[in-house]
Structures are given as structure tokens and as C-alpha cells.
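For reference, the structure discussed in these notes is given below.
One protein chain is absent from this view; the other protein chains keep their places.
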Amino acid sequence: MRIRLLVLLLALAAARAGSAAEAVGTVLSLPARPGAHWFWLSDILLHRTALFDADSGSLLGTITSGSPGVGFVIAPLFSPDHREIYLAETYYSRGVRGERTDVVTVYDASTLLPVAEVEIPPHRAEYFPGNAANALSDDGRFMAVFDLTPATSVSIVDVQERRLTTEIRTPGCSLVYAAGPRRFLMLCSNGAALSVTLDEQGREARLERSAPFFDPEQDPLTEKAVRRGDEWLFVSFAGVVHSVDVGGEVLRFGAPWSLLDDADRRASWRIGGGQHLAVHAATGRLYVLVHQGGPDTHKEPGTEVWVYDLQSRRRVQRIAMLSPLASFVGQQLAAAGRPRAAGFAEWLIAKATPNPGVDRILVTQDEHPVLVASASMPPTVTIHDALTGEVVREIAEPGLAASLLFAP
Amino acid sequence: MRIRLLVLLLALAAARAGSAAEAVGTVLSLPARPGAHWFWLSDILLHRTALFDADSGSLLGTITSGSPGVGFVIAPLFSPDHREIYLAETYYSRGVRGERTDVVTVYDASTLLPVAEVEIPPHRAEYFPGNAANALSDDGRFMAVFDLTPATSVSIVDVQERRLTTEIRTPGCSLVYAAGPRRFLMLCSNGAALSVTLDEQGREARLERSAPFFDPEQDPLTEKAVRRGDEWLFVSFAGVVHSVDVGGEVLRFGAPWSLLDDADRRASWRIGGGQHLAVHAATGRLYVLVHQGGPDTHKEPGTEVWVYDLQSRRRVQRIAMLSPLASFVGQQLAAAGRPRAAGFAEWLIAKATPNPGVDRILVTQDEHPVLVASASMPPTVTIHDALTGEVVREIAEPGLAASLLFAP
Amino acid sequence: MTANRPWIDRLVEGAARQLARRTSRRGMLARLGAALVGAAALPLLPVARAATEDPRMPPPDDSKLEGAVGDPTSCAYWRHCAIDGFLCACCGGSQNACPPGTEMSPVTWIGTCRHPGDGRDYIISYNDCCGQSLCLRCRCTRTEGEKPVYFTSRNNDLLWCFGTKSRAVHCSVAIVLGVATRS
Partner (left out) sequence: MTANRPWIDRLVEGAARQLARRTSRRGMLARLGAALVGAAALPLLPVARAATEDPRMPPPDDSKLEGAVGDPTSCAYWRHCAIDGFLCACCGGSQNACPPGTEMSPVTWIGTCRHPGDGRDYIISYNDCCGQSLCLRCRCTRTEGEKPVYFTSRNNDLLWCFGTKSRAVHCSVAIVLGVATRS
């Protein structure tokens, strides 16, 4: 007891009598509005999504989500007012075992702390990298979570009322894309689109199946679509663009057009990677991650990003991706305080070894947009000027196993 | 419905009519007795402990334990009959948040599946790499879990009855070492040893504090002790061996002796690393991981293992550790199908760059023992003949962030 | 052996033959694939099969295969033509058995791989071994005939741990379900 007292006294002595003192307990929070060049990068080994600022290259904060072995899909959605972030998550009571609980967690976008949790049916689809796993209705009221058990459905959460409204069975149709204030779009195994319309309470109003608009057997569309206004842009394994307009009462399917000409095909250029499309809405520039490879190489990382003008449907630019191997080794050496060796190594590796390529791209929507290119092997992030294509910066230590990029 | 039926029929068609069929659902299990050269390696980023066979270099199985951000201490204990494995684990209901539950999980040593769970007070100490965090009484009946909140205690679990028996407060004393069928040993901040004796029901029988036997201020002992029979061998930052005999009624402290002579000290050889001691009981050989570095470099990885004869207290052997950097790059190239480049790169890196060193060592107890050397940066595992010191094999892809080695 | 086979087998063999006549082999395989996983949507069925299954004919002989195409720990192993994950043969299991501490999912995705020895096409069932975190050894991604998520039966992006105690995926096996062509 006497020891305890002395301890207490000395503690105060150190903290007060030691007269110089910084505040203890300070925790930073984020500004109300996201920066123009912010992006989120999810990581399935670190079980998080991390917010980076492409202008400074710094990590601004992280949200840990999911558990070891589960939680492949870490796909944040952002409320239109930027106040909240919605994440569908799966937890077991004992890590990889025990009782399963699926939830939609609501995070405060400036403190990154959870503010609410809505339990949903334990049916969430889990896949890598997790494109189109969740969607938010255009008015930000209802969140749809794609379920696969392997029977398919969507669970609907009213994020404003913080409650599950329903689970809608969608036999043969998967994935989920926002398609209006009360409508979501899904893709079916026969090449059709399913539109899921909700009523004001977020219950099922009607399901409508379109005629098949692509051939899943001969030339399937990838799920890695991007949206520009009312138009969703899908691309097929063979590089054919299929557009779906969700502006009207009924879905309108645009005439398919090809990203590749005969010369490109002869040189066996193909689309590939985990997130191979990006679009800059204002300028109508479509960014496509491409590589040279054989048939069925739709997961192969890309060595170039080809830029298309959506008006003329012409390719207007080719942007070469840095070799992640060169970047990684260079960064390691630079971190070890060997800048000149770093420069040399980057140059040598880029020259002497094939470019492993990058897996995912994102373009910001401001008028001076950046192109974010993220590689998996090894893990690197490179920032390009999205208009000129030039490399602006590399971001060191982005994580271990990146899955998807998201713009807040 | 008709579709469903067709589907069902075709399923059977494929599986049966397709006439060649391997069994589906086979899961392997491990032999009743562990191999002589098996070892476990825990990994805090993969949240697992993994069983390897040093003879084949293969991974035999894993146990996932803990969650992201928690679960630094993954320290399996093994029942004397090799039938069960005991792991103290911490879980939150939502990964890194929510309700905390600490448990001791009992795993079947051949199926690696959990067979029982005992909830313990949510007070487990968490630290890296986690030496001496748990101990099993010499008769295998009682498991002690070291708690730190930061008040210190030990929780006692009767692993045969599968129940918590008590939590014993141990003010100022930490860590836990087995010291007989009903006794555990702890180290106190004043350099004393605390012996915690249990009764037959696993309740506190008595606590005895020894006189201080080392100076934590001037030359602290590391917690990385090894046991040979009734004798625990501790080493200090300065390389002085302190032995504690737990065979008798009272603890007996041996006369300290130094691992280093003046020449070693002049060359600034020091012990270091996360697990820097190993002992081969039968031959009385003590293995010590050493490096050249300044004061307070007790976490620095080791470039050599020095072997001492415990009888003569003389150094009898020096074993050079492979550069993990060379091994890692070599393995990457070999995996990429470039064996000759691999050999050259290994040779070049070993010659041209300083050896980052290895972090942990283990020696098996058979009569042809192997020395397991595990590095963190980059992650590698090298197997040496523990008698000749020569490299027997390197184990590729051992994990991401190794913490400790354990012998089953 | 026809005699002691249940009526349903003979019935479905008929159905399959019918279909085979009407369709190109490639289409046939796709349908079989789709069918198999459709069936998997009734998990009880495969689970029961897993319990009762006993191989009647050995899978093709790998012993004469040279190098990687015959090595289950290699991504180039012939059975791995549509796998995406960690190879169980590197994780304490084998090409057709799960490691200790895991549970094999009865629900699978399907590939069709040609055996370099006999030149025949085999239907490969890629089953995930579930209940432990990622093995992280022998990562292998091959996509021959692989389709996007909405084409569930042919997709290897999905965590195929269904009907198992845990959804956690550890590694994947490649089991020969049968010969793709009828002989």
C-alpha cells in the first residue's frame, strides 16, 4: 500500500512537476468533405479499407472490417452527404468458427467510428476482389447487399431508419448495381439483366427480367462495370462495351462497340485485372486496363491503360503502367536510405524484367483528375495525372493484399 | 421446377455416369505421435500457428487463432500424451470491437479441430513475440495463463476437467514457467522469482517470493528462457546465464556464468532476437543466437548461433546463419522457374549485402536433432543439422510475420 | 454392374445421352458444369454423396507425367486449369484431400482439364477446404474456361465454402469427377 501511494505521487510528480507536457488522448478526425483526390483501398490480409490522399501520398485513416479467412468483400458505400460510410461485414464468434453474424455497420465518415449496426441475413456473398457486392440507391436511402448461399438474393437495408427491410430472392441473377432511387440492377447467368424495384418502405415492388443482352458462354461481360450518369458501362472478355441506361422506366441497352481493332487483336491485347475500368464523367474519358495475353486471361494484370473518348468511341491515349516490381524494390532501397541505388535498381528492373502489371485502377471526378493504379505482386500504388498520364507519385507501404479501389 | 429436376438428374449423371470418380470430402489427419523433427511456427498476421516437418519442409496443418489487431500471443501447449493442444485466445464479437471473450481452446492434436473451450477472465497479456505467456503443469493437468491489465495475475485452467479453477493475483510479477506438477514460476520487477503453488483442485496453495537473484536495472534477464530437465536457463542482456532449479521443494539458483569472454565483448557480440535460446537436453548443448551490436540491441536478429557445452560451460561451436534476404530472393527466383539465377542471386546477395539475421531458433530433442532458424525480414525458415551446423534445407513460404517456434 | 445400379442412374444416363447427341461437346460440358452446381444448391445431396462415395475407377495415371504438369504442388499441374486459390497439396492436404483442421465444401465450381498423358478431358471439381484462414502457400490462379460471378458454376472468385461450419477458406483441391466425354 505504501508502495502504491508513492507510485501515485511520483506519477503526478512526473506529469506536473515535469512542467512541459503535450496533451494526452488527442485523436484526429477527418474534414466534413473528402478531398478531391482521396481514395479508399481495401486489403483482405490486413482486413481493412484504408483512406489515402493521392496529393500527399499519405494514409489518412483505416476501417478494420471482417476476420481472418472471412471478409473478402470490403466494399464501403458513401452517403450522398459524405457524412456516413456503410460496410457489410461478416463475423464469427470465434474468428473462423462459432456463430456467424452478418451486419451492415454505419461508420461516421469523419471519426471513422461505428455509429450504428444493422443485422442482416447471414447470406452475404464472399468473393475476390468483390466488385458489385453492394449498392446504395441513388437517393442514399436503401442499401442492397448481394447474397449467395449459393442460392442468390439481395438483402435491403434502410440506412436512414437503420433497419433491414427485406431479403429478395433473385434466382439465377447475381451482383448488384444502383439503378435509380428505388431500383437495383443484377446480371443473370443467361445474359439477361434483372431489375429489382423497391417500394417506399424498401420492400420488393417488382422484379423484371430483360431479354438476354450478352452471351455468357461465348463472350461474358465482366462484373467490373463503371457508371457515368445514368449509364452503366460493362466490357466483355473480348473487349466489347455494352451500355445499360438506367435513367428511364425501362432499362435501355446501347449498341455494343469494341475497344479493340484488328491490329490490337493481332497483337493479342486484352482487358484484364481485378478492376479494369474507370471513367471520368465530365470529359467522357473511359480508362481500360489492358495486357497482351491469350484467351481466358481476364485476371491478368495490365501493363497499359488505354483511354477512350466515349463520344467518338476512339482510343485517344495509351498510358504505360510502372512495373510494380521496379517500384517496390526502389521503395525498399529508398527506405533503407539508398536513394541512388533505388533509382538505379528501378531503372534496371524496368529494363531487364517483364512488367508484372497492375490489377486495379480508379479515376477521380474533379477537373484535374488523377489515375490511381494499384498492383498486387508486389503491392504498390502509383498516382498518374489522369489527363497527361504522367506519373505524379508513388505511395509506399499501401498494404499487403489489395482488393478494390473506391472513391468517397 | 422442371429446370431444378433436370439439374438434379444431370448432377447425378456427371457424378455417376461419368464413371471415374475420386472420393469427395476426404480430410487428412495427423498421426498419433508427432514426428521427431516437427515444429510449430506462429504468425501474427496470418493469425495462426502452423505445423511444419523439417524433414520434408512441408506444412502439415494450421490452427487459426485470434483476430486482426488482437491475438499477438499464439502459444500452443501440448498434452504429455500428445493427444491435445491448448491455446489461450482472445476474441471480440466484431473483430476489433464489441464484446471481448478470452478462452482456452482445446484442440485435437490429430484432427486439429476444437474439442472443448474454457472461458477465462478477459485479462490475457498480449505482447510480441509472446515468450512465457502460458505454461502447463509438469503432469499436464493445469494450464496457467499470464494476465496483464496492467495489473498482473495468472488464470488457472484444469485442462482435464475443462474448467477455470481460479485467477491468482501476482502483483509486480509477470510471465509464467512450469516448475513442477503443482507449481509455476514467475519473474518480478525487482529481480525476484515468484513461485505459485497450487493445491489438488488447482486453487492457490501458496505464493513464495525469492530474494532478488538478478538486477533488472543494470543487467535484466530476458524472458526467453529454455528448460532442461528441472533446470530453467535464463540469459541476461549482457550474456550472463542464470539457472533456476525447480526440482526441489524450494527453488535453487545456480551461480551465474558468462557466455561471452573479453574478446567477444571487444567485438561487441551480444545475444538478441525474439527467441534466442535453445537447448538439446541429451547432449547438454545450449544454442544462443548472437549478433554484433551496441548496448540495448537485445531485439536485434542474430547472424550466428553459438553452441555451448553446459558441462564445461565452454563454447564448442559457431554456426553461421544464412542471410534471409539471400534465401528469400533465391526462393522467389526458383519458384519463378529460374534455378540458376536463384543460385547466383543467393551467392551475390550473401556476398554483397549485410546479413539481416534470424529472429528465433529451436532445437529438436531427438538424437539427430535439427536446428530451426526463422527470420522475419524477409520471412524465411532454414533447417540446420543441430550437431554439424550445416544447412539441411530451406522452407519456402513459411508465412508473413512469424512470432515464436514451438516443439510439439 | 448395371444391374445393381439404382433406377435413377439409368434414367439420368439416358437423359445425358439424349443431351449429348443434341449438343456440341463444349456446350455439353458447360451444361454439366452448370448442372453440377445447380445440384449443389441442394447441399444435402453432395454432402450425402461425400459420405457414401467410393471411387470405382482410378483417376488418370500421373506417374508418367514429366515435371510440373504431374506435380500437385505446382500451379502447372494438369488438374489446376481453372483453380484460383492456394493449393492444398502445399498446405497439409493433397490434390484431392483437405488438410487437418479443415472441412471440405461439398459445393464446388467446375473446370474441364485435359490430361497430358491420355489426352482426354476430365471434369474437375474444385472444392474449397474451409475452417482455417488463408494458407498463403502455392498461390495459383488459372482461368481456362472460367466465367464471372453471375455464371456461378464456372466462377473461381467465389469463396466456395457452403454447407460447411465456417465460411473461412484455407485452400482448394482439384478432384476428378469423371471423364468429360462419354466412351
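We call the chains A, B and C, going by the order they appear; numbering starts again at 1 in every chain.
As a convention for this text, a residue touches a chain if its C-beta (ideal position, glycine included) is under 8 Å from a C-beta of that chain, and two chains touch if they have at least 3 such contacts.
Since this is a predicted model, take the numbers as computed values, not measurements.
Student: Determine which of the presented chains are touched by the chain that is not presented, and list them.
Tutor: Visible chains that the missing one touches: A, B.
Student: Looking at B:55, B:108 or B:126, which makes contact with the chain not pictured?
Tutor: That would be B:126, which touches the missing chain.
Student: Hey, which of B:30, B:135 or B:173 is the one touching the hidden chain?
Tutor: If we include the chain that is not displayed, B:173 is the one touching it.
Student: Could you tell me which of B:216, B:254, B:389 or B:408 touches the chain that is not displayed?
Tutor: B:216
Student: Tell me which residue among B:249, B:262 or B:296 touches the hidden chain in the full complex.
Tutor: Once the missing chain is taken into account, the touching residue is B:296.
Student: Residue by residue, what part of subunit A touches the chain that was omitted?
Tutor: Contact residues on subunit A toward the absent chain are 3-4, 6-30, 46-48, 51, 58-64, 107, 110-113, 396-397, 399-400.
Student: Tell me, which residues in subunit B touch the chain that this view leaves out?
Tutor: Touching the missing chain: residues 45, 67-70, 72, 90, 92, 95-97, 100, 125-129, 148-152, 173-175, 186-189, 216-217, 220-223, 296-299.
Going forward, only the chains that are shown with their structure count from here on.
Student: Among the remaining chains, which ones contact both subunit A and subunit B?
Tutor: Chains touching both subunit A and subunit B: C.
Student: Farthest chain from subunit A, going by the mean of C-alpha atoms per chain?
Tutor: Between subunit A and the rest, the longest centre separation is with B.
Student: Count the touching C-beta pairs: is B-C or A-C ahead?
Tutor: Per the contact counts, B-C leads.
Student: Return the distance between the CA-based centres of subunit A and subunit C, expressed in whole Å.
Tutor: Chain centroid spacing, subunit A to subunit C, equals 30 Å.
Student: Multi-chain contacts in subunit A: which residues touch at least two other chains?
Tutor: Residue numbers touching two or more other chains: 45, 67-69, 95-97.
Student: Where in subunit C do residues touch at least two different other chains?
Tutor: Only 34, 40-41, 131-134, 168, 170 qualify.
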